[in-house]
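Some chains have been omitted; the remaining ones sit where they do in the full complex.
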Amino acid sequence: MDNLSAIIESLLFVSEEPLSISKIHSVLKEFDKKKIREAIEALIERYQSQEHGFTLKEVAGGFQFRTRPEYSEWIKRLKPSNPVRLSRPALETLTIIAYRQPVLRCEIEEIRGVDCGGTIRTLLEKKLIRVVGRKDLPGRPLIYGTTRQFLEVFDLKDITALPSLKELEEPNILCPNDSKSL
Amino acid sequence: MVDNEYCVRLEIFEGPMDLLFHLVRENRLDICEIPISLITKEYLEHLDLMKTINIDLASDFLIVAATLIRIKSRTLLPVSEEGEEDEEEGTEIARPLSEYLRFKKAAETLATRPLLDQDVFVRRFSPEDWTDKGHGPMVQVGICDLIDVFKEIMENAKPEYLVDLTREGLSVKKRIAELVDILEKSSSITFQELFSSKTNRSEIVITFLAILEMVKMDMIRIAQQLQDGVVRIFYG
């Protein structure tokens, strides 16, 4: 495979969408469109003749690598290890619970100033928080705390490893004995 | 962060080890044959620049210069019988500097590696593919996000919430979390079991405080058996 094919292959590889010849040409101005088309055809040929997990196909006016349909079953089994993604309100609620646990819903709501029922439910569903008990108050409100899952998601050994604001902002608070001397 | 606002020079060197390295290199001399007048002159120039800017940096530089002068003065004095002492003085500064230089070199090597999204690229997919729909924009969170969010919340909160957690408080909280873990597995546990393995005095106190806190929060119940007097803690 010549150099041009390899360059085009790398472009097709990183592209989220099908790349048209003119799009490729706009990047590889040094090469004329005919050469580009020939290189792409060589690539298509190559992926067809060899047994690869994916092929190069002409789609929607461009070219794109696509997995072979016969492997779709395996691909569906591969679940993306879903990083925990939270909405901003959920993140705020989670933060308050993490730093203020064990904490009541009304305390969270007092800090955030809005109803937190929805976000608490989401966090419970994601197993980031849990009910740790009930408070001996009228209505016996639930008490919330973070879970083991929370520690795993945030890569913390235990809840005390959660850094405080001070620690990350004030210089030298971590080193009470000045060790900076040479 | 505040430092960056003042001068770009910090990009070139940041402090003592850097300075020392810089001074030694600039004069292209062995650290063991330091020309003290040159060093002092350069040092004073840096100090002039820095003292108006950052007193911490200036004082750090002072340590470097003072150490250099001490080493130099040793070399000018007649060699005593106890040569070993002199050796220690010399290595005292040479050792950390050489260690720093090794890391400096390692950092340079690290910077030459093929860097993701600069030298090498991987396939990326549009984020919409994985996000739960209908919850608004999602953020992928890390520890720093937690801290930032907490900071913002606290800035907007009422003054009575501004008290930061004490370390003791954290330990008690940690113990509470541990106790909940234990109680989730077996719904009750005896008092003795909780304390038997703890030899450490402060651990015992923290566990006890945690139990009191949990009772106050009505998270647990404590009961004593009439026959054998065993105290048991029940969850929920």
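Miscellaneous remarks
Read from first to last, the chains carry the letters A and B; within each, the first residue is number 1.
In the analysis below, a residue touches a chain if its C-beta (ideal position, glycine included) is under 8 Å from a C-beta of that chain, and two chains touch if they have at least 3 such contacts.
In this text the structure is predicted, and so the values were computed from the model without any measurement.
Look past the single copies shown: the full structure has A x2, B x1.
We take it that only the chains that are shown with their structure count from here on.
Centroids of subunit A and subunit B (each the mean of its C-alpha atoms) stand 26 Å apart. Interface of subunit B with subunit A (complex): residues 16, 60, 63-64, 67, 92-93, 96, 121-126, 130-132, 135-147, 149-151, 153-154, 157-158, 161, 164-165, 170-171, 173-174, 176-177, 180-181, 213-214, 217-220, 235-236. On the subunit A side of its complex with subunit B, the touching residues are 10, 13-14, 16, 80, 82-88, 90-92, 94-96, 98-99, 101-102, 110-112, 122, 130, 132-136, 140, 143, 145-146, 148, 154-156, 158-160, 162-166, 168, 180-182.
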